[in-house]
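Here the complex is missing a single protein chain, while all its other protein chains stay put.
Letters A and B mark the chains in the order given here, with residues in each chain numbered from 1 onward.
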Amino acid sequence: MTQSIWRMPRWFHQMGSPKWFYDFGGILQPWFAVAAFVLLTWGVVWGLAYAPADYQQGNSFRIMYVHVPAAILSQSIFLGMAVAGAIGLIWKMKLAFMVARSCIAIGATFTIIALLTGAIWGKPTWGAYWVWDARLTSTLVLLFLYAGVMALNQAISERQVAGKATAILAIVGTINIPIIKYSVEWWNTLHQSSSFTLTSKPSMPADMYLPLLLTVLGSYCLFALVVLMRTRTQILQTQSGTSWLAQHRDITGA
Amino acid sequence: MYFESLDALLNMAGHGPYVWSCYGLFVALLGINIWHARSQNLKALKQAKALVRRNQ
Partner (left out) sequence: MIKFMLAIVRRDILLVARQPAEMINPLVFFVLVVALFPLGVSPEASLLSEVAAGVIWVAAMLATLLSLELLFKLDHDDGSLEQLLLAPYPSWTLVLAKVFVHWLVSGLPLILISPLIATMLFLPTHAVPALMLSLLLGTPTLSLLGAIGAALVTGVRGGGMLLTLLILPLYVPVIIFGSSSVAAAAQGMAVDGYIALLAAMFVFALMITPWAAGSALKL
């Protein structure tokens, strides 16, 4: 993509400035931290100790309150990473590549959590730690996708090139995710006799459903917090030569 | 609370180990991530300060 054919509105252009992101992100960071802590603690305590047990699964269904947010975040973070990469490629915004890079580790973490909690949940529910059901299998493939992006990012030594390459890979991966999910689900119906789904759909009473909402929102806040932190770290690492950083409060200590 | 006692909370009618290990994983892995992000940030800040001081 050599020519950008979309013109940027001014606010968009401003968002691409590392200095603006560093300062504004620095203001937002503590708020996201507090929000994440409050929402997650509230949701976890409610879900663990106060929500009623499920009729079929008993108390093991409480795993849902950590499994479902992890699963949701694992997929939306990959999508967000691809979007950030696309923005970087189309508008040649270095900051966008930094944001994309910040998503990799946290996204992979949520995927691992989703996989492990899904497997542990499977034991009391189906009697086995691992079953090749559609959801777990596609989550596993998603983890491989994350691993690929992570490996590619580390293998290329030039930061700029690494950012672009991982952006391309993330975009290709995102396009493939629906195809992979569809094919795995289809494959699963062919081989699996049980049609049990890991999460019961929200025809749940409110006091079962609300803690889930809290943990999902809290997880998103945590994700935002980590992305802000990691992107600001990358800004510090790459902008050390600039005058705005040299005169910044954080450096001079004023 | 749904459970009558702390013991019941920990045991969860036999499902205790599963539920608590999952929540533990959730907290631990995310905590590691946040801690790592923070330590990287502080390290970068220190290096940036050193670089600026050297350039002056």
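Details
One rule holds for everything that comes next: contacts are C-beta pairs under 8 Å (C-beta built on N, C-alpha and C of every residue); 3 or more make two chains touch, one makes a residue touch a chain.
Since the model is a prediction, treat every value here as computed from it, not as a measurement.
Among the displayed chains, contact with the absent chain in the complete complex occurs for A.
The residue touching the chain not shown here, chosen from A:Ser17, A:Ser183 or A:Thr238, is A:Ser183.
Only one of A:Leu79, A:Ala119, A:Ile168 or A:Leu217 touches the absent chain when the whole complex is considered: A:Ile168.
Of A:Met15, A:Leu79, A:Ile112 or A:Ile156, it is A:Ile156 that touches the chain left out of the display.
Taking the whole complex into account, subunit A touches the unshown chain at residues 1, 141-142, 144-145, 147-148, 151-152, 155-156, 161, 164-165, 168-169, 171-173, 175-176, 179-180, 182-184, 186-187, 190.
Criterion: only the chains that are shown with their structure count from here on.
One inter-chain figure worth recording: subunit A and subunit B are separated by 16 Å, centre to centre, where each centre is the mean of the chain's CA atoms. Of all the residues in subunit A, the ones that touch subunit B in their complex are 44, 48-53, 58-60, 62-63, 66-67, 70, 105-106, 109, 112-113, 116-117, 120-121, 123-124, 222, 225-226, 229-230, 232-233, 236-237, 240-241, 245-246, 250-251. In the complex of the two chains, the subunit B residues touching subunit A come out as 1-3, 9, 12-16, 18-19, 21-23, 25-26, 29-30, 32-34, 36-38, 40-41, 44-45, 47-49, 51-52, 55.
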